[in-house]
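For this depiction, one protein chain was excluded, whereas all remaining protein chains were kept in their positions.
Right, chain A next:
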Amino acid sequence: MIVFEYVAEALFYGFVALTFMGGFMAIRSKMLMHAVLGLAVALFGVAGLYFYLGSPFLTMMQILIYVGAVCIIIVLGVMIGNTPDQLAAKKQERKNLPLALVTCSVAFIGLFVAMILRTHFTAASERVGDMSIRFVGENLLYQYCLAFELISVILLTAIIGAIILARDGREEKTS
């Protein structure tokens, strides 16, 4: 059984590496398309981390919604939006690079240390349930019902807004 533990451990670090690699790709790549695919890789890695947190349900939802739907919509937007390659490949000017580096690192370290010092760390709570679909559903609809409904309202608003925007565009073209 020990072997399986090693395999599991290795896979965990694999997912962590995947997340960071995807994130790095998303930030650093020159082409917008590569950046979005980096985002997809990072989200897939996060899905793996959810699995290690003991929630296969969340893992599948992450893949279904973020990798399978959100990323695809973003990619479609990028493809239709047409980013000129010259713009993507243009080098940014680096006049004040040392100054920027010093400022950013000082600010980051300062904020980070302040955050660590001020946070009141509590011990991690125990796992509260078996994270099965039944458990997740009951929690969503009993304990967090208000949040759940509010999110639904926000989504509904977004859909209505999208329909209104799309309708206007179509009428303009026909007239």
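Basically, a contact is a pair of C-beta atoms (placed from the backbone, for glycine too) under 8 Å apart; a residue touches a chain by one contact, two chains touch by 3 or more; residues count from 1.
Note that contacts and distances are computed from a predicted model.
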item: Listed names "ABC transporter ATP-binding protein", "Putative tricarboxylic transport membrane protein", "Phosphatidate cytidylyltransferase" or "NADH-quinone oxidoreductase subunit H", matching UniProt entry of the absent chain; value: "NADH-quinone oxidoreductase subunit H"
item: Residue touching the undisplayed chain, where the options are A:16, A:35 or A:60; value: A:60
item: Full-complex contact with the absent chain, from A:53, A:72 or A:140; value: A:72
item: Where the unshown chain meets chain A, residue by residue; value: 1-4, 31, 33-34, 37, 40, 56-57, 60-61, 63-64, 67-69, 71-73, 75-76, 79-80, 132-133
